[in-house]
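To start, the structure under review is shown below, and the notes come after it.
Note that this complex is displayed minus one protein chain, with the remaining chains in position.
Letters A, B and C mark the chains as written, and numbering starts fresh at 1 in each.
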Amino acid sequence: MIDITTQPIDTAALLRQVGSPQAGAVVLFLGTAREFTHGRQTASLDYECYPEMALQKLTALEAEARTRWLLTGCAIVHRVGRLEIGEASVAVAVSTEHRQAAFAAGQWLIDTLKEIVPIWKKENWADGDAQWVHPGLETPPEARDATRGRAVSGPSPTADISSSEHTGSRR
Amino acid sequence: MIDITTQPIDTAALLRQVGSPQAGAVVLFLGTAREFTHGRQTASLDYECYPEMALQKLTALEAEARTRWLLTGCAIVHRVGRLEIGEASVAVAVSTEHRQAAFAAGQWLIDTLKEIVPIWKKENWADGDAQWVHPGLETPPEARDATRGRAVSGPSPTADISSSEHTGSRR
Amino acid sequence: MKVCIRLFAVARQLAGRDSIVLEMPAGSTVAQLRARLAADVPALAAVLPHIAFAVGSEYAQDDWVVSEGSEVACIPPVSGG
Partner (left out) sequence: MKVCIRLFAVARQLAGRDSIVLEMPAGSTVAQLRARLAADVPALAAVLPHIAFAVGSEYAQDDWVVSEGSEVACIPPVSGG
C-alpha cells in the first residue's frame, strides 16, 4: 500500500494493513520531525512532492523490495504539507516470515526512498529563517526566506538512481 | 519502559512512549504469531516466563542498548499467556536522532532478547499436538502432549550469555 | 515544440512560479532544456547544474531526447523521508 497524504499518518492502520497470518515479524519505521539539527532549532517543517512521480517511485520501491525479500505485507506513506515537531513525515511498514528480512527490507526502503523519491523538506527555523533542504546543493542567498540562512550540505543523492533512469535518446 | 503483560500489546501507546522532540527516527519491531512453521499449522501459542528474571533481563537489555546507542526512547513489552495467530508476542520500540541507530538498536534488542530472556513459547499445533520450543533441545517423548510431536531443533542460545553470568564461586 | 517544465522546492522558489513553458526545437535534449532554462530564468542558473531532470516521471540523463507533450520536471536533490 502506497500513499501520499496531508493528514497525520495512522500507524495503527498501517500495522493492520501489513499484518498477516504468514508474518512472524513486522518492522515499522517512522521518520519524525526533530526539534534540533546541529544545534539549530526547528519550528516546523513543510514537505512538498512531485505527486505523480513520487507515487510512481514509491510503487516501484515496493515492487523492487518484493523482488529482494519475501514480504507478506508492505506499506509506505509519506506525509506532505506542514508538520509540527514530533509528527511523522514518513512511515514504512513491512512484514515477513522471519525478522532479519523485515529489518533489511525496512532499512532498504527508507534508505532508497530518501535517495530517489521526489519529495522535499523545508526547514522553518525557530529564528524565522526558512530553507529548502537539498543535500549537496548550496542554497544561494536569494533562495532564503531570511538572511541568516545556511545551506545544508551533504553528498549528492542523485548519483545512485541509474536503475530507473532514462539513458540515451528515445528515438 | 519495560513490561510483561497478559494483555494485547498497545502499539500506539508504545509509539507515543518513545516519541520525543529529539527523535528523528522510530523503529518498532513486532514479533507476531505465525500460522505455519516448516509447513506445519499452528492453532495458538502459549508464552510463559520467569517473571522476576525476565523483567530484570529486559531492564538490563535496555540499559545495555543505551550504552551502545544514544536512544531518545526505548520500550520493550513481551506478552505472555495464550496468543492467537496474528497477535504480537513482543514489541521493541526505539527512537533516535538518526535512523541508522534506531535500526541497529532495535535489531540488537530483539536478537539479544531472544537469546537470553527467560521466556518460553509452546506451540499448540492445529493437529492437536502441543510442544514447548527449546532451541537445541530434543524434547523427549514424555514432554509431548500428543504422540505426533516433533522437537524443534537449532543452535543453543545459551552459549552467548556470558556477559551477565555468575562465574566461579561466590565465597 | 512547446515543453512545459514543472518546478519544485528551491527551483520553484527561485523562479517564483511552479512551471515554465519553453519553445524548443524538435529533438532537443535534456542538456539543451537545461541550458535554455538557465538563459531564460537567470535566477535558476546557479542551481541548475545540481538539478536532475525527469521526463515522464523517470530521471532522464542529459542526452535524453524530449518529445513534444512529455511531462518534464526539475528535480532538485531530494530530502524526503
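By definition in this document, contacts are C-beta pairs under 8 Å (C-beta built on N, C-alpha and C of every residue); 3 or more make two chains touch, one makes a residue touch a chain.
A quick note: this is a predicted structure, and the numbers were derived from the prediction, not measured.
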item	value
Visible chains that the absent chain touches, using the contact criterion stated earlier	B
Residue touching the undisplayed chain, where the options are B:21, B:86 or B:135	B:135
Given B:9, B:28, B:75 or B:119, the one touching the chain that is not displayed	B:119
In chain B, positions touching the absent partner	31, 47-50, 52-54, 56-57, 78, 89-90, 110, 113-122, 132-137, 139-140, 142-143, 156-158, 161, 164-171
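By definition in this document, only the chains that are shown with their structure count from here on.
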item	value
Touching chain B and also chain C, the following chains	A
Label of the chain whose CA centroid is most distant from the centroid of chain C	B
Chains most often in contact, by C-beta pairs	A-C
Mean-CA-position distance for chain C and chain B (Å)	51
Where chain A and chain B are represented by their mean Cα positions, the distance between them in whole Å	29
Multi-partner residues of chain A (at least 2 other chains)	31, 110
Sites on chain C at which at least two other chains make contact	none
